[in-house]
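Shown here: the complex without one of its protein chains, the others still in place.
As written, the chain order gives the labels A, B and C, with residue 1 at the start of each chain.
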Amino acid sequence: MAIAFLTITPLGTGTPSVSRFVAGVEEILRGTSLNHQLTAMGTIIEGDLDAILAVVRRMHEAPFQEGAVRVSTLVKIDDRRDKEHTIAGKMRSVEEKLR
Amino acid sequence: MAIAFLTITPLGTGTPSVSRFVAGVEEILRGTSLNHQLTAMGTIIEGDLDAILAVVRRMHEAPFQEGAVRVSTLVKIDDRRDKEHTIAGKMRSVEEKLR
Amino acid sequence: MAIAFLTITPLGTGTPSVSRFVAGVEEILRGTSLNHQLTAMGTIIEGDLDAILAVVRRMHEAPFQEGAVRVSTLVKIDDRRDKEHTIAGKMRSVEEKLR
Partner (left out) sequence: MAIAFLTITPLGTGTPSVSRFVAGVEEILRGTSLNHQLTAMGTIIEGDLDAILAVVRRMHEAPFQEGAVRVSTLVKIDDRRDKEHTIAGKMRSVEEKLR
């Protein structure tokens, strides 16, 4: 199981607002069974790495279908294989040390 | 007001677990008045850009003080000046379009 | 044609040196026909986006095969479809404006 952080940004759209595009991208992710979390700076996705990359590829395509001609996508993958690796587990692990 | 996404990762620590370092870094942020949110893939910070960069600089230093000799820090800044720009506002803007 | 910037970092390897892993990852890329450029902070790859993502997936796997149990991979994709989009063209475009 891997965890990925993802931002997808259309460039040159004529408006600094990108929430319309973010919503279109998020809807693709909601159509999958991947556990995910929307944040103010990007989307966190948990699951099999190949499944994550397949949906990232489709999400990256979405702004082009809505008229963008240039898209900047950032993906940060955290892939750990010596123990179970989940969004909830990572949060718990830090929070225990913060108490 | 800017919003930043931040990850701070020590390299070569001998263990793949970094939550101890993440907790140390997070404690520095909690000692400030900056609004922030811890996620499974990084920390989101909202506020004046100079205040954010000053605390990022201190957070980056923390793993060295705990013994790390190499630290990889990623900062993504989203700085928007034509309207109020907050973590809550960005979330609301996307969520309205998702309904 | 897309252009991607890629870093692949093993965590918890016991040494802050990661050049051995970087070299292993780079060799996979050299075995493809994708135009690419190694820099001090990551590798730049140019080509069809699906071809890029397929090799990124294989490159991400390499450190695990050499003993790493956790790998952090960062991919930044710049995909522009209104004109030819190459490493050389982007460099030329900036350099013309710098003269």
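Simple rule for what comes next: a contact is a pair of C-beta atoms (placed from the backbone, for glycine too) under 8 Å apart; a residue touches a chain by one contact, two chains touch by 3 or more.
Computed from a prediction, not measured in an experiment: that's the story for all the values here.
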{"item": "Touching partners, among the displayed chains, of the absent chain", "value": "A, B, C"}
{"item": "Touching residue (missing chain; options B:R20, B:H60 or B:K97)", "value": "B:H60"}
{"item": "Missing-chain contacts mapped onto chain C", "value": "3-5, 7, 16-17, 19-20, 22-23, 26-27, 37-42, 44, 46, 74, 76, 78, 80, 82, 87-88, 90-91, 93-94, 96-98"}
{"item": "Interface residues of chain B (partner: the chain not displayed)", "value": "49-50, 53, 57, 60, 64, 69-82"}
{"item": "Missing-partner contacts on chain A, residue numbers", "value": "9, 11-18, 69-70, 72, 74"}
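Note that only the chains that are shown with their structure count from here on.
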{"item": "Chain A and chain B: spacing of chain centres that average the CA atoms, whole Å", "value": "17"}
{"item": "Whole-Å gap separating chain A and chain C, where each centre is the average of the chain's CA atoms", "value": "19"}
{"item": "Multi-chain contact sites of chain B, meaning residues that touch two or more partners", "value": "16-17, 74"}
